[in-house]
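This report concerns only the one structure given below.
Here's a slice of the assembly, chains where they normally sit.
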Amino acid sequence: MMRFGTALTVTVTGSSHGPSVGAVVEGIPAGTPIRVEEVQQALDRRSPVGRSLATKRQEPDRLVVQSGIRDGKATGDAIVALVENQDVRRGPYEELVDVPRPGHADFPARMRWGSARDLSGGGIFSGRMTIGLVIAGALVQGLLEPKGIDTVAFTRSIGPVDVADAALDLPLQELRRISRGNEVGAPEDTAAERMRGAIEEARRNGDSLGGVIEARVEGLPPGVGEPFFDSVESVLSHAYFSIPAVKGVEFGAGFRAARMRGSEHNDPFVLKEGVVRTRSNHSGGILGGLTTGMPVVARLAVKPTSSIAQEQDSVSLSRKEPVRLMVKGRHDPCIVPRAVPVVENFTAFVVADLLTRGRFL
Amino acid sequence: MMRFGTALTVTVTGSSHGPSVGAVVEGIPAGTPIRVEEVQQALDRRSPVGRSLATKRQEPDRLVVQSGIRDGKATGDAIVALVENQDVRRGPYEELVDVPRPGHADFPARMRWGSARDLSGGGIFSGRMTIGLVIAGALVQGLLEPKGIDTVAFTRSIGPVDVADAALDLPLQELRRISRGNEVGAPEDTAAERMRGAIEEARRNGDSLGGVIEARVEGLPPGVGEPFFDSVESVLSHAYFSIPAVKGVEFGAGFRAARMRGSEHNDPFVLKEGVVRTRSNHSGGILGGLTTGMPVVARLAVKPTSSIAQEQDSVSLSRKEPVRLMVKGRHDPCIVPRAVPVVENFTAFVVADLLTRGRFL
């Protein structure tokens, strides 16, 4: 099963080199407004088309809705939506069956399924599967907007380049506007330019970079999240680690919290215009797994792209001997910028699911 | 529902100041050997009894099995196991209903459930609920041992004090032996002594400390994990963020990976005695969400204990006015040492669930 969610669920469908990739989304109430063109725009932001830093596999991802939406509204039935795979070149991947690529799922997938599962183009491990996550998140915007709930994701760092602290204090709308205005998805143009340079340098060296993405959700009421096992942190991290290449997730002060004292870390409660808020937000808007009403803040560590244009050590599984491997194919030297809309949209999906479960919607 | 797992499930039961806390564990096959005394030993390692650094709430946690085990074996039915709450003092907590404690779940829980849910002693947000996690993990050891699968957790850092890098290269058995030999759960006695000093100093100052816990699993075959949404990382992080005070989770190089180059981060495949291994283990034993056969390595950031013996800013929810709050009650100045056995056992439970789902068991 490749399915996620409880009150709302998404099943990602297809695979990299099959006829299509997409999503089946269930649980959106009949009558929920859905603007299909905005789902398309979300897909366009994930698309490599027109990005100078991205993979050369360039195909417009045209959304096709098979069922579940009519006259701009959810019918209440399963929404089946997909994007056809066009630019499929089977050649480059087929030789990888015997010699697994370092950093890729090739080896464990082969151990699990033998040759029963087609992994050309990465198969279900391809970043292309995240199209389903973008669709799922874009479909639930009609549930969140009327409640004033807004989600943003942006690039915090790429390789050694960090966004300046000052930029992090911008209002959510500004963070989104600036991040969407540059190719790396950073909320600060100077850093964005340096990140771009770092990626280009990595590419020239046949190498790759990782980075950190930050997600924020504003407008959530206090008390969202399910007690104990389905805390906001548990459910969001479960979702985030589904995104290929994510190797760390933290909330609020996160790993920094481990070095703080309680007197420093605790966020004091204060009243702001009659509303209970906290002065700082080290908790990332989550206490006891439930939202506090402060912005939810998460950060995701993204590893550098595994496919690099350098010879690497691997082994032949059949011949049981070492092999020097040169990975071919078309790859992003840094997937962080394209992962930003995935994180933003999938965060929205998780939040909508938690709100529905908790009957806030 | 306070339930976790798929092929194996655990429901945590009871609450801090109710008659008992415990677990209902389902899915363990009939005939699986279960040594009840080892479950008790696991609980004893979590217990504050005899720990100089721990809360003064000191009660022996005596395991009672209501059903599901007979003659040292699982019957195949639900295992109902619990520990009675003995040392319950209701006084200190009752005044907190109106003035939420900074860093605690009081505020969002009150917003969610009003007064319908009893939160004295932390209720379901109490660290005492982790007794159910320890029980669950200890119960599945009879599934893991015959396969040679071994799990350990230990303290990596407390406040500013880190374990020396050299200690991290010790074999798993040694890591466990040394960690169990000192009160802070660290695999290095010198660091353990400094950690102990740091905790005592924090306590003297009416303050608290956090830290980092590392978990490792050895002996897993390659290919464990479910594709896409139920990757090993997704499921483990979901579990880990259920443990109160955890604010970050990373695997392998984790957040460091975000600053590495692909050529540096990729783990080259090599043959060791005919078995495919990786030279380094930056992936933390997980590629594409599936195990590689290398040790699974996870780290958890634990925030400093929220209850500190200092006046803090809060608000009266009824009177809508600021209040200076002094938290009373009995608390650990650092919960990291007692969280170590929770992480170790719950890791084992998650691994057993994934192995069962994937039919490795």
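Here the chain labels run A and B in written order, and each chain numbers its own residues starting at 1.
Going forward, a contact is a pair of C-beta atoms (placed from the backbone, for glycine too) under 8 Å apart; a residue touches a chain by one contact, two chains touch by 3 or more.
Every value quoted in this text rests on a predicted model; they were computed, and no experiment measured them.
Because all chains derive from one sequence, the complete complex can be expressed as a copy number, which is 4 in this file against the 2 shown.
In the analysis below, only the chains that are shown with their structure count from here on.
Note: centroid distance chain A to chain B, computed from Cα atoms, is 27 Å.
Within the complex formed with chain B, the chain A residues making contact are 1-4, 12, 100, 102-109, 111-113, 124-125, 129, 157, 159-160, 202, 206-212, 221-231, 233-235, 237-239, 241-242, 244, 246-271, 274, 276, 278-279, 282-284, 287-293, 301-308, 310, 312-315, 317, 320-322, 358.
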